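The other protein chains are all here in position, but one chain of the complex has been omitted.
Chains: A, B and C, in written order; residue numbering restarts at 1 for each.
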Amino acid sequence: MSYITNIFTGFWSVLAGMVVTLKYMFRKPVTEVYPRVKKPMFPRFKGPTSFVVDEKTGDHRCISCELCVKICPSLCITLEKERGEDKKFHLKEYKVDYTLCSLCSLCIEVCPTDALTHAKDYEIPALSQSEMINDFLKPFREKQKTSQPVAP
Amino acid sequence: MNELFRIILSLVIVIGFVLINSLVLVWLERKVSARIQLRRGPLYVGWFGLLQTFADALKMLGKELIFPKNCDKVLYFLAPILSFAPVLGAFLVIPFGQHLVIQDLNIGLLLVFAFSGLSFIGIFMAGWASNNKYSLLGGMRSVAQNISYEIPLLLSSLNIVMMAKSFRLSDIVRAQAHVPFILLQPLAFIIFITSALAESNRTPFDIPEAESELVAGFHTEYSGLRFGIFFISEYTYVFISSCVATALFLGGSHGPFLSGWAWFLMKAYFVVFVVMWVRWTLPRLRSDQLITFAWKVLIPLSLFNIICTALALQLLKQ
Amino acid sequence: MTQTQNDTHWITEGLTVESALEHVYAKNGFHQEFVISKDSLRELAQRFRSREYFLECLSVVDYPDHFECCYQFNRWDKIHRVLVKVRNPDKTHPHFPTLSDIYEGANWYEREGYDFFGVIFDNHPHLTRLLLPETAKIHPMRKDFKGDSGTDVEDVLALIEYEDHQYEKVSQELKNKYQKDYFINMGPQHPSTHGVLRLLLHLDGERVLETYPVIGYSHRDHERMAEYKNYLQFTPNMGRMDYVGAMSFNFGYIGLIEKALGMAPSPRAEYIRVFSTELNRIASHLLWLGTYLLDLGAMTPFFYCFDDRENILDMLEMLTGERLTYNFFRFGGVAYDVPEGLGDQLKAFIPKMRGRLKDYKILIEKNIIFMKRTKEIGVLTKDQALSYGVTGPMLRACGIAYDIRKAEPYSIYPEMNFEIPTFPGCDTFARYQVRLAEIEQSLRIAEQAFAKMPEGPIKGEKAPKVSPKVPAGEFYFAVESARGHYGEYLVANGSANPYRLKQRTPSYANLSSLSSMLSGHLVADVVAVLGSTDVVMPEIDR
Partner (left out) sequence: MSSNNYIYVLVFFVVGLLFAVAFTCTPLILSPRSRGKKKTSTYESGEDTLGSAWVQFDVSYYLFALIFLAFDVEVIFLFPVVLTYSIAPLLIDLLKIVIFIGILALALAYAWRKGIFSWK
């Protein structure tokens, strides 16, 4: 007897499962057709780290204190500085190797002047490892070139 | 001369149909699975992504054919060919319309079974020739599975033969002019569809290729168009099984308003859809459960069903 | 405490005890500590085994003047964590007695000790490399190991001879078998070994005679990394171990350091931690469910589970900014406060998820094929579970209600109203049931924790601004991760980085029980059983 009931319940369970899948068949698909449709990133989305552009000066806020270099667990930040005429340190070079960076945001939290932030950019492919070493000062240098009048 | 022309014409039509149909079926499978799984499936190549599979087929044409180092080269070469060759023959007797059948042989049903029974030889050959342990397991499983499900397949179709009194498929269709046999023989229909699923290695009976256990089973070592041929023949067997199911149980080309071939194709594709629907719902059986399912459930049930049919026919006659 | 002391005379009765220590459980996580001689260790272990203590962890520590093996024994029903230490002053050939015949779970721990420290466990049946490749000539966790040139250290040379001998012996044994028997490699590059696990199956037709798991493909030596980095710098590593349920691993590490510092996080942070951990646990179980069904050949539930999981990941991304390898917890609090809109999402998600669970039950649990594939497959008896130190849903599927959230409650779990689901089946089906029931319980906890969340700062008052210095001492802290008992044994020496940080990961013990569950099953069951153990390879390989 259990033989027959087993067959029946088995068959019934298969049908019940099929009803569920049929129900889902008429639902709206949940997938996004990336790259044709791009979802906006959440405000806290952690893209690659980058410098904050100060609203007042239009420059970065880095004071070359090297706290971020010390805290970085994956040793991906290279910072070079020089002592200027005003006895203050000036940033000469700031590079981050994204092949090493683990986006832990410890450097951002440790920064005393809030000079670093996560960019919202997530499409950062590169063809070689050397392209993944990002020079943070590059946009600022370019800006300087364009904005400063050429000396006579 | 006329006969020769007819042969050539039918060959061209059948080959064209097999190729295009399998591409359409792959597209349909992608769409059905996508919709069931809350996805969208192919969208952009062609209308609703219809040309996606054509593009994939073209890509497959450009893929290199690899002979694995340790394989048995002759068998490895022959295996996909042998699994494809019987496909065309099975189309000979399928009655797409009232008179739309290439050769209405009086052993039609047997011919279809004979041809589709040949397919697993190719699969087993592929499994053996690859000299790959996964493939060998897959090949072995396919033999066990095919021989086990052949019997319920035959037994369940015997009921229909008994009622229609002919092996000729067009006769069987004609016998269903008023009532399709599915209403008279629901149990036989279920057994038939189950065994047909197993014969064409579809989930939940796809143990010869069982990708989560055996990577890709018998076609692990196959690449490019050789793999494509296995694919085409698998989908064509699914379609042939649906056609036979349509002819045996669903009243074939009978239906109101539309012409016969349209009804037939609609029914056949509906069965194909059901087959896909089953595939995307159920998990896979284990190899021993699969085989014992055939022997312990399907065969006793179909034997029982034959006796019931015989009894019922006898009673009706009295 | 006095109660336990009276009860525990049997532990050391008649044995040579070098020193005994009564710990304050609340301070460092141990009830008792004994330093005993090498000869009495096996006798002691047998006593623990007969009283249903399981071997929680075995950590080897390399002190300047001796090697130390720290065995932790614990019970399921009533927490009583005993730390047993055995010392060996021989710095070149430290020999220790093996426990692998008393506790089968010790087998892998001892191999790991040999692998990392070159400690030799006498009479071990199969003392070869576990996580490093067989051909490695280094013992990287020794304090005198310097980079790649480990072979230069003279002490190690003698060991390598021994090792070559062992390796040859074992590989010769296997080679002889390959000639006539059917061996098949499942993994590392296989659709259903969930990452880089290699199972070498010895087959008889389709039947599995023996299974040899080969692990270590994604070994990065986090434990060594911890010794190099300071306490704060090590936090991002936690998410890289169990990347599926990263929150609980974060919780474990941060909780450990907070315990060692004697510091409490702010109340609001506690609630944020708990609900995010529970959401992450649901995500982990959903990922398991989907891939498990995929292993069994049903692809569709995989997508449904991922749909739900995606909702959770969205919420966690809103909260933490990351989707997988969270680095969200900080000493004394969390990194960010709850953003706006998260509450609404959570409120919408919980009923939706409950509705989905009903669908899963129809689609999966009631299905005859699923039941056939999972019932009475991969049976792990209670005694085997004890012997291997299995924890988490696998243990609860043996009918034992051992869950750290209840057994030794941490954070705000005592305030939460939830149950520990147990099922007596001992098989893969019971493991499925446990995990599905846990999803429901986690939903309850997340709901409560979010509703009860008080206002306030997200970081405690005493939260360190820079990387803290942990006072010298030994600490153990355990949390319930999605896969089971995740514990950390910290030996701190008062400096800025740990002297030794041993991680007791749940999948490690769970996977070591695989071969005993598999023998006699079919090839198709291998994936069903392996899937049911829910392993995450980076967590095992560390």
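FYI, a residue touches a chain if its C-beta (ideal position, glycine included) is under 8 Å from a C-beta of that chain, and two chains touch if they have at least 3 such contacts.
This one's a predicted model, so the numbers in the text were calculated from it and none came from an experiment.
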Chains on display which the left-out chain touches in the complete complex: B, C
Which of B:55, B:100 or B:143 contacts the chain that the document leaves out: B:143
Selected from B:42, B:80 or B:180 as touching the chain missing from the view: B:80
Of C:25, C:183 or C:243, the residue in touch with the unshown chain: C:183
Per the touch definition above, residue among B:100, B:121, B:151 or B:266 touching the missing chain: B:151
Touching residues on chain C - with respect to the absent chain: 178-190, 193, 198, 204-207, 522
Chain B, residues in touch with the chain not shown (by the definition above): 3, 7, 10-11, 14-15, 60-70, 77, 80-82, 84-89, 91-92, 102-103, 105-106, 110-111, 128, 130-136, 140, 143-144, 147-148, 150-151, 154-155, 158, 161-162, 165-167, 215, 220-221, 224-226, 229, 288, 291-292, 295-296, 299-300, 303, 306-307, 310-311, 313-314, 317
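Just so it is clear, only the chains that are shown with their structure count from here on.
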Winner on C-beta contact pairs when A-B is weighed against B-C: B-C
Centre distance in Å when chain A and chain C are each reduced to the mean of their C-alpha atoms: 30
Inter-chain centre distance, chain B versus chain C - centres from mean C-alpha coordinates, in Å: 48
Overlap residues in chain B, where contacts from two or more other chains coincide: 36-39, 280-282
Residue list for chain A, restricted to those that touch at least two other chains: 14, 17, 20-21, 24, 30
Residues of chain C defined as touching chain A within the complex: 229, 232-237, 240, 300, 304, 307, 310, 314, 317-322, 325, 327, 335-336, 339, 359, 362-364, 366-369, 466-467
Chain B residues touching chain A - in the complex, by the definition given at the top: 32, 34-40, 43, 190, 277-278, 280-282, 297, 301
Complex contacts: residues of chain B adjacent to chain C: 33, 36-39, 133-134, 137, 203-204, 206-207, 210-215, 280-289
